[in-house]
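Structure first, then comments.
Only one protein chain is missing from this complex, and each of the others stays in its spot.
Each chain gets a letter, A and B, in the order it is written, and its residues are counted from 1.
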Amino acid sequence: MADAQRHVARFTNDSRIPGWDRAADLTKEPAVVPDAATTEVPAELRAAIEDAVRRFPVGDSAFIPALYAVQEQYGWCSPEGIEQAASVLGRTPAALTAVATFYDMFRMEPLGRKTVYVCTNISCSLCGADELLEALEAELGEAPDVHIRGFECLGACDIAPMASVNGIYVGPIGLDQVPELARQIVAGDDPLPAKQLIKRPCADPKVAEK
Amino acid sequence: MPRPVEKLVSLTINGNEVQAPAGMMLADAALKYGDVEIPVFCYDAKIGPPVGACRMCLVEIEGIPKMQAGCSVAVTDGMVVHTDTPTVKAAQEAVLEFILINHPLDCPVCDKGGECPLQDNAFGWGGGLSRFIEPKRHFEKPLALSPLIAIDRERCILCYRCVRYSQEVAEDFQLVLEERGADTFVTTFDGHPYVAPFSGNIIELCPVGALTSRPYRFRARPWDIEQAGSVCTLCPAQCNVSFSVRDERVLRVLGRDHEGVDDGWLCDKGRFAYQAIHVDQRITAPMLRDGGQLRPVTWEIAIEAAANLLSHAGANTGALVGGETTNEEGVLLTHLMRETLGSHDLDSRPGGALELELLRALNAPTLQASVPDLQYAHAVLVLDCEPVDDAPILDLRLRKGVRHHGVKLLIGSSRPSALDERAAHSARFAPGCGEAFAAALGAELAGQPSASLAEAAGADPADVVALATELREAGEEVVILWGERLTAGPRRNEGARALLNLAQELGLDGQDGGGLLEIPSGTNSRGLREVGVLPNASIGLGDAATVGRDSEQIGEALAAGDLSAVILLHSDPLLDQPSSALWQRALGKASAVIAHAAFLTPAVLEHANVVFPAESYAEKEGTVVHPDSRVQRLRRSIARQGETRAEWALLAELAARIGNDPKALTCSMVSARIFEQVPFYAGLSLDLIGGVGIRWSEREAAASFPAAPAAPFTLDPPPAAASPNGLLRLGSFRSIWASPDVEASPALAFLHPRQRVELSPADAERLGIAHGENVTVASNGDSVTGLAHIRAAAPDGTVFLQTSIPEGSAALLEGPLVEVKRS
Partner (left out) sequence: MTDTLLFKGIDEPGLNTIDVYLARGGYEQLGRALKMEREDLITELSGSGLRGRGGAGFPMGKKASFIPKGDMQKYVVCNADESEPGTFKDRELIQKNPHQLIEGLIIAAYAIDATINYIYIRGEYDQQADILDASIAEARERGFLGEKILGSDFSVQLELSRGAGAYICGEETGLLDSLEGKRGNPRLKPPFPANEGLFNGPTLINNVETLSAIPSIIKLGAEGYAAIGVKDSSGTKLVSISGNVERPGNYEIELGTSSRELIYDLAGGPVDGRAIKCWFPGGSSTPVLTADDLDVGYDYDSIAAAGSMLGSGAIIVVDETQSVVELAYKLAKFYAHESCGKCTPCREGTRWTVHMVERIKDGTATPMDLDIMAAVQEQIIGHCLCVLGDAMAMPIGSLIAKFRDEFEAEIEDNRNERERKLAEEFAAAEVEIEGISA
């Protein structure tokens, strides 16, 4: 994965969809279920996956938690990590990548562990989300280990325009707060503490009356 | 689960009343019973239940406001369907327009052109011009998906067929979709090739030219080929195939859907090994050994030489007959041997002769399960065989039974099975201990103590109890799919008795939907036995006038000088017989070795004096018998290559030269003779067999099958499995790819197996062996080398090696124990 920061363009330019030009490497062996006897799995990863299997014992329902565990372990769903998970789960690695690539939250490239999703869906863009994304991207520049991307509605249109910083929702974010937020992201600090959704009271006046 | 019972319902399609079985999908019912075509892309009943993805098949059904997918609505009584209204037409045009948005205008250069469902549907149901003026997307193409398959993602219409096949039919789960929406694409994990025993079926399934055969690419267009139907004889499964032929060459092999045989699939060996028909290394002219070298000679010289050698050896001739031999060839060989040379030393079973009574009992028509029974039985016990290696297509049938019909799959084998994952219970026993295992299972079912028998088999007694419990609780329709190795080797007769007792305990005799189904070692093993190519049986499994030597005894007699000549009819004992050492000695000593072979396999290359070219299966005519008793017909599809001649004619000619003309003018004359002489084939004819074959065990004439003794038999206590004591037990297996045809087919050569030494992690650790390391396996001074292959599933105490490969075969070693160490 040389081009680590490559933007995953889902629909702007069809010819840049990753994988479409991928041919099989005929020198490789077929990717069958990796044999447990010859696949080494880091202990934490194995423990996390086995815990998921205990919680979701039927069929493949431990797949998604297992993929989260791989992402946690390696920072992305690396082929190595997928093979290890496949070995623990007794399924082919392809079964896992098929699932991983379906979902937006799995990184199939080493894009950075600090994830910033800026909502660019309707309500947020009515409130300036596109400008926010642009400004935050510019401010973050090539910051290491940071993965910023536009995202579909994050279910927080009441704080539009907003972003999710490592899962913490913040908003509404004024353009003037972008430098501060960017600094906090890079430093790994609590993002805009005063603007965190989790602390926000309900908008309904009937609630406040009581 | 028992087969569904068909109940008819009446429905109206476009104003016409149609009767169809309840539960059938509308698209199928309309086509089959109403002569109305509902166009489909994603639907194909053989892949499994419909998914409703492509939306090509939308129809109107009265009483349902939304249009319905015809592929996925089951017909019901009184249903009123319209497939030709303006609304339906508009939907069809809409879907086609959407599909064609991304589809390149490749038809003139596409391998699918002329036989493409997309072309057909676009022509039949499309609305003409597309209004999508954006540039079509372009990708590099075609790309290799595997050495056998090319993928053109521009052409893919994302119908899901190939990935569903990989995931739900073959269950290899190597082929998947990645990404979602319009970005979705068909791929494998991280650039690994899609290599699996049944990968080629996706080529036939793809409704467009997105998946194409690399060996076939650009070889021909549909309008300049002819299709010729025949049977694949590369393994006992005998799939029905259709050869695509141009200029007397086979360019491609396609399936010829037969529910009773192959269910519409082929394995990759069957699909691609046709290449071996047209390779330079194939033997297409007779040869004579001259100064140590085999040299091509004229037919006259070769026949004369063979006739002289055989006349000279006379009754001191033995014959080994390989599984690819037809019934007609087999019968002519018995004529040559028994009636012409006066020898009774001929055999088609590599494992030694089985008592004739037992053979009859095992083949009794009332005890024969059919291939479809595997799909509908309550339970299937796979005993001492590995379907994917031994009769590949049955592996798919078993998976289908488990997936769609709730078949309970049970496995008893030495080596871990590819089907273990789908099994309700799997048990392991020591290699060669199938007899003891079957005896243990039979005892447990009979309520007798089984633990000591299980231990003798090297199996866990608890496994035996578990299997017996599953079998007892499953229901009465039980099929035992068993491998010939259960009745091979020194304890073969006991093995047969134990199996018959087991069948008796389960009440399989006369059981509809249940019974025994053998996977024999050779394609036509069943037919060859039935026409008397055995040392102890005459045609029709009658008593032999004189009992001759079996394969092992032939080897010994040759080595001892008691026999001087041997005929190898499609048989290479260095590959097929259990002991290579014996046969090295035997062939070394023989003064005449006459081989009918397609390739210079080891015995032919080193020992044959006269070699006759063997016909390929596309060149042959005659009959063969499927393990489930279906008599099938081979049809000549291409001209014989080079100087190859009909082998039946050659066998007749040899006998005639030696002085006993069998008077066989045509092959069909020989077939007719067989139908007359085998009592239980009575009334069969080539016409009756036709393109789909006929199970003799289901016909009235089956009543004249020779009587056999009834179980239960008293069993001799089996010897205990060898205890490893620091050494390892030797287990062997024959891979699906271990075949001269695979080795000779350029496209498949990459699959031709090399020796690998399968070890359990515990054994490997004890012996200090790492995965992938070179190891030596030795016994009695003989040794074989290979790469260590450590498998978590491998049982402790046993090492597994391959047989039937030209170099380093397990047959070079003598069991039961071997020493394994790093080389």
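Operating definition for what follows: a contact is a pair of C-beta atoms (placed from the backbone, for glycine too) under 8 Å apart; a residue touches a chain by one contact, two chains touch by 3 or more.
This one's a predicted model, so the numbers in the text were calculated from it and none came from an experiment.
Participant: For the full complex, which residue in B:72, B:452, B:591 or B:668 touches the chain that was left out?
Facilitator: Only one of B:72, B:452, B:591 or B:668 touches the chain omitted from view, namely B:72.
Participant: One chain isn't shown here. Among B:40, B:53 or B:575, which residue touches it?
Facilitator: If we include the chain that is not displayed, B:53 is the one touching it.
Participant: Just checking the interface: what residues of subunit B touch the absent partner chain?
Facilitator: Per the touch rule, subunit B residues meeting the hidden chain are 50-56, 58, 66-67, 69, 72, 90-91, 94-95, 97-99, 101-102, 131-132, 134, 157-158, 160, 177, 179-184.
Participant: Using the document's contact rule, name the residues of subunit A that touch the chain not shown here.
Facilitator: 10-11, 55-56, 58-65, 67-68, 98-99, 102-106, 117, 120-123, 125-127, 151-160, 164, 167-169, 197-198, 201-208, 210
As a convention for this text, only the chains that are shown with their structure count from here on.
Participant: From the C-alpha centre of subunit A to that of subunit B, how far is it in Å?
Facilitator: Those two chain centres are 47 Å apart.
Participant: Quick check: in the complex, which residue numbers of subunit B touch subunit A?
Facilitator: Result: residues 137-140, 143-147, 153, 167, 172-183, 185, 187-196, 421, 760-761, 764, 771, 790-794 of subunit B touch subunit A.
Participant: Write out the stretch or stretches of subunit A touching subunit B in their complex.
Facilitator: Its residues touching subunit B are 10-11, 14-15, 17-26, 28-32, 35-38, 79, 82, 90-95, 97-98, 101-102.
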